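Heads up, this is only part of the complex; the chains shown haven't been moved.
Per-chain numbering from 1; labels A and B assigned in written order.
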Amino acid sequence: MGNKTKEKILRTLDKGEESDKLSKGFDTFIMALILLNVAAVIIETVESIHVRYGDFFDYFEVFSVVVFSIEYLVRLWACTAIEKYKHPVWGRLKYIVSVEAIIDLLAIVPFYLPFLLNHADGRIIRILRLLRLFRLFKLGRYSMAFGLVTNVIKKRKEELVVTLTLLVILLIFASTLMYYIENEPEREGFQSIPETMWWGVATLTTVGYGDVYPITPLGKLLGAIIAVLGVGLFALPAGIIAAGFESELSGRKKKKKDKDE
Amino acid sequence: MGNKTKEKILRTLDKGEESDKLSKGFDTFIMALILLNVAAVIIETVESIHVRYGDFFDYFEVFSVVVFSIEYLVRLWACTAIEKYKHPVWGRLKYIVSVEAIIDLLAIVPFYLPFLLNHADGRIIRILRLLRLFRLFKLGRYSMAFGLVTNVIKKRKEELVVTLTLLVILLIFASTLMYYIENEPEREGFQSIPETMWWGVATLTTVGYGDVYPITPLGKLLGAIIAVLGVGLFALPAGIIAAGFESELSGRKKKKKDKDE
């Protein structure tokens, strides 16, 4: 088959234009399959459901892997139609190590791996099940939400590094001080600085589970000061990401508008 | 009666100009009645008050439904004075299915329904009581707060969809990871991924009730990282809504100013 056929197949597999009914239909099918897969991973962990519908989940898993495998192979076969993957061997190898292809591979490998391993113990199988969730990233082809995050993080990298540095420094100082004040034998949660950091994170992010909190007057005084000061600093990354997000989105909107005109 | 009478009646029922004393007075009466109704729904659930003043609440309910029913019928009769509901039959049917009329109907239907049903069990009656709260939406005619929210959500739809998608993805990954780490027999709160999501929401929104939290060192480490990273992302929708809200309100202020000049 010629490159024209391959190009057409790739266009059908990728996100389609509104006018291309076949491509649109295929997109919808794959997206629905991905979402159902994610839902299946989540729901089948409920014991009562797993007991009752376990077989159904297994069938669905086989069906999904078959579809995703065919998709992977077709893409691998057709990729030579793209200029940069032109060479029948090196081009394909180059495609295999592209981010896109790795995500596609990660979506199917967890299914095949246990067959290849002689002794796959329960722990590895559990981790492989977890990997099935990476199918979600296949959505990256269809949804701009994924690319957006990457872009925002790239553009605000400097700010984020500085604030995360500050957060870590604040966390270290807060936790160290609190450890020296609250550390008493038999006093759970403040037995070491790493342990005290759990309190630190819960306080500075204002989550405040309430499993550990200072009980001495001095510890409470320090905890109050840390909470007031720290809360301001821990709100910083949120503000930075929000600002980057807004400017990124408004930039895209403008671009789209310019294009439409 | 002619269209002029109908128009005058509608003007009286709707939000009136400052100069129209009668319309203003009627507005105040209906708004007070709505607020008292909402207060009644809330207060009568207090056992001690219900026991003592139950009859009073029943009388007030009958009175309110009578007023709202008359309002509904008068509006239905008079709506033909409006251009788009002109036809005596089709116009009225068209009016009945308008958002405004449905809200008005929902405000009275829960009262009549039990008389129409032969066997209305306790559960249905409880749900019908709940529906009484929809009377609050009748305020939409008088307060701009309701329209504002709708507008903001419409204009920032794209941003909100993207961020909510991100939130859900983050929630799924955080909960799945935590489930794999913290899931132990007899360990409440982490028995399945959906169950673990309750922890996820409580952590990422920083509510942190403290009914479930990780106890293993690895779980705490992951929980800390999720809290720090996630808190930034979960603050995004707040920022987007706030920005949309501000621009919407300042836009209205400007419009009003331009009008006044």
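The rule is simple: contacts are C-beta pairs under 8 Å (C-beta built on N, C-alpha and C of every residue); 3 or more make two chains touch, one makes a residue touch a chain.
As the structure is a prediction and not an experimental result, all values here were calculated from the model.
All protein chains share one sequence; of the complete assembly in this entry, 2 are displayed, while the total copy number is 4.
Note that in this section only the chains that are shown with their structure count from here on.
When the CA atoms of subunit A are superposed on subunit B, the rotation angle comes to 90 degrees, reported as a multiple of 5. Separating the centre of subunit A from that of subunit B, both taken as means of CA atoms, is a distance of 33 Å. Every residue of subunit B that touches subunit A in the complex is listed here, in rising order: 158-159, 162-163, 165-166, 169, 172-173, 175-177, 179-180, 191-195, 202-203, 206-210, 213, 220, 223-224, 227-228, 231-233, 235-236, 239-240, 243. Across the interface of their complex, subunit B is touched by residues 38, 41-43, 45-47, 126-127, 130, 133, 136, 143-145, 148-149, 167, 197-198, 201-202, 205-211, 234-235, 237-242, 245-246, 249, 253 of subunit A.
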